[in-house]
Structure formats: C-alpha cells, structure tokens
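Sharing a structure here in structure tokens format.
Excluded from the complex is one protein chain; the other protein chains are retained at their positions.
Take a look at chain A:
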Amino acid sequence: MTAQALSHTETPTEPRRQAARPSDQENAPLLEIRGLRKRFDLSGDFLEQLRFKGGRLVRHQEFVHAINGVDLSIRRGEALCVVGESGCGKSTVARTVMGLLSPSAGEIHYDGTRIDDLSPKALLPYRKRMQMIFQNPYASLNPRMTIQQTLEEPIRLHHPDWDRERVTAKVREVMASVGIDPEWGARFGHEFSGGQRQRIAIARALAVDPEFIVADEPISALDVSIQAQVLNLLMDAQQERHLTYLFITHDLAVVEHFGTRVAVMYLGTVCEVAPTRTLFATPRHPYTQALLSAIPRLEDDRPQPIRLTGEVPTPVNLPSGCVFHGRCPHAEARCRREVPRLVAQADGSQVACHGVEEGRL
C-alpha cells in the first residue's frame, strides 16, 4: 500500500474531494511522513572503508538502518505518541521531522508543503511553527545563558522587528504560563531543579507560539511527582494554544494517559498505529501485545509478561522479512521472507503483520 493510500484509510468515511474544502482543513494532516528512511554510516571515510580480502582491495561499508520506511500522518490537534524500546528509531523520527537530521529517503510534508528538501532559509518560517522539547533539561539549556537570554533567543530570531519591550513582555508571559516566576529571568539554569528546568525548556518552545511540538521523552529524566506536573503543563498548553504533539516515549502509562493515537515502533519500522483506547483494549500486533503485557501494573500481584524469545537484532544487520520474526511466537515461513505492510483494520487501527492480515492472529 502506498503512503497516499494510507492517509486515506485513516479517514475512511470521508470522500476524497471533500478534503480540499476549507471547512475540512481541520481534518487534513498537519504533518505527513512518507516512506521515511534514515541510515547512519558506520564505516568512516573512503580510506577507512578499504579492506584487503583474498588479495584484493575491496570497499567495505556498514550502515545502521535507524528508520526503514515509516509512514505516519498527524492531524491537527492530536497528540500522536510514538513508543518503542531503545534503538527502535523513535528519536530519529523526531529529529528527522524537525530537520535536525536529513532523511536518507522519503518525504516530510508540513501543512501541505514538502519541507525535508528546503534550504535553511526557506525552512525558517516552518521552524517557528514547529518546536522541540528534549529529554534532558540538564543538557538542553545553555549553562552560560540566563533564563531571560535563553527565552529571548528564539523570539529575537523569529521576530527581528520586535522592540525590546515587546520581547521582554513575551518572555514574562511564557514564563508565567509555565509556572516559573517572571522575576527569576536573571538566574542561570543550574539554579533550578530538574522539573523547573524542563518547564523552562517548554517555555522556550512556546515562546514563538508554535502550532506543532515534538517532545522527545520530555519527562523520562524526572521524578514521578514532577512527571505529573510537567504532563499537566503539556496538556494545559495543548488546550490553551491548540497545539499538535508528536510525543516520543517509552512509558506506556504516559501514552495511555496523554496520547490520542499511538504508533508502536520496532527496529525502525512502525508495526501498529491505532487510536489509544483501541490499542490498549485490543492490541493486534504480537510485539504490541508483548509490550503491553510487560507494564508493571499496580493491580496484579505477579508479573505475567508474554515472554519473547531472543534479543532485539542490531539495526546494522536487519533480519529479512518482518523485523520481528526472530522473536515472534507466531512467525511462519512468509514472515521470514516478506516484509509486512501496514494494513487498515476494521477497528480503525493499522497493523503490519502477516498473521493479522491472514486472519490467523
């Protein structure tokens, strides 16, 4: 199935021609990722790639295949959560969307415009509309800048015509909106606790009034009681500012609470996309089922996880066929041979699994 067809299966009730009408603009995807691939070269420069083999000089190249053909679309106002274990490519997706990494193949469309091949100058207006929040607030704030300077920087970049009063007023406004006392602008990042730092990082993202925010594990580095504060802040900001989120996390409890839709990733591919409630009620993909069963729940006395055999393969030597077949309890010959595609299901989810497609799971 092509990426084009995919975006249609998500809204099956709507005929195609209606999408162009302004009243339906709300339903058109804000961000569309088509066939995205990203590989990282491990082999160094040309001379380092040369090897002697059987008396001959051969060129030897090795790649980390971080993302292998990801199709996703994010509609206005939703919070799409991408979950998966470390090394599944979820952060690479986030960084590629933001233009921090350039894709090896595939396209990224933002509000109808292709943005992955734009020049930095042409991309600037889009950078104002999309902002990012990083995982570690200890690393993402410049230790030599005061909070005032940190928050002024994006405003000055995107609004060069604003005078000083206007910039200062904006900084005070965003500081207040994240619950940081505007009088603290002269302080440095190290004077704040982890939770406060993450609030400042959120304030920096909100300072240019973006419509789309990519948050890469924004609460993983924080303590439980502080996680709740930051999640509440992100949800409030979404309501007040009508934000759209791409939320990267490995914490399924957070996904269940925060996300409107979930994409589960494994080894650089999306194996299931579904509305949050559907995914948690009826996970279809065997990997999703194993992942959900592994969450430590407060209710049961004893963990009953679905045991997966083996280890996650390295993204350097990807397995043939379905990337999950080596650990899947339901794998058959076709799974080892053929890469499964995301197929729309009756309950509104999309699953990339031969077993589900054939109806044997």
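Simple rule for what comes next: a residue touches a chain if its C-beta (ideal position, glycine included) is under 8 Å from a C-beta of that chain, and two chains touch if they have at least 3 such contacts; residues count from 1.
By our rule, contacts and distances are computed from a predicted model.
Student: Since a chain is absent, check the UniProt entry for it and pick the matching name: "FecCD family transmembrane transport protein", "ABC-type dipeptide transporter", "Phosphatidate cytidylyltransferase" or "Nodulation protein E".
Tutor: "ABC-type dipeptide transporter"
Student: Of A:H60, A:R166, A:R241 or A:H257, which one is in contact with the hidden chain?
Tutor: For the chain that is not drawn, the touching residue is A:H257.
Student: Among A:A28, A:L118, A:M145 or A:I226, exactly one should touch the missing chain; which is it?
Tutor: A:I226
Student: One chain is left out of this view; which of A:L42, A:L124 or A:I295 touches it in the full complex?
Tutor: That would be A:I295, which touches the missing chain.
Student: Just the residue numbers, please: which parts of chain A touch the chain that's not shown?
Tutor: Listed in rising order, the touching residues are 85-86, 193-196, 223-229, 231-232, 235, 250, 252-254, 256-258, 276-277, 290-291, 293-298, 300-303, 305, 307-308, 310-312.
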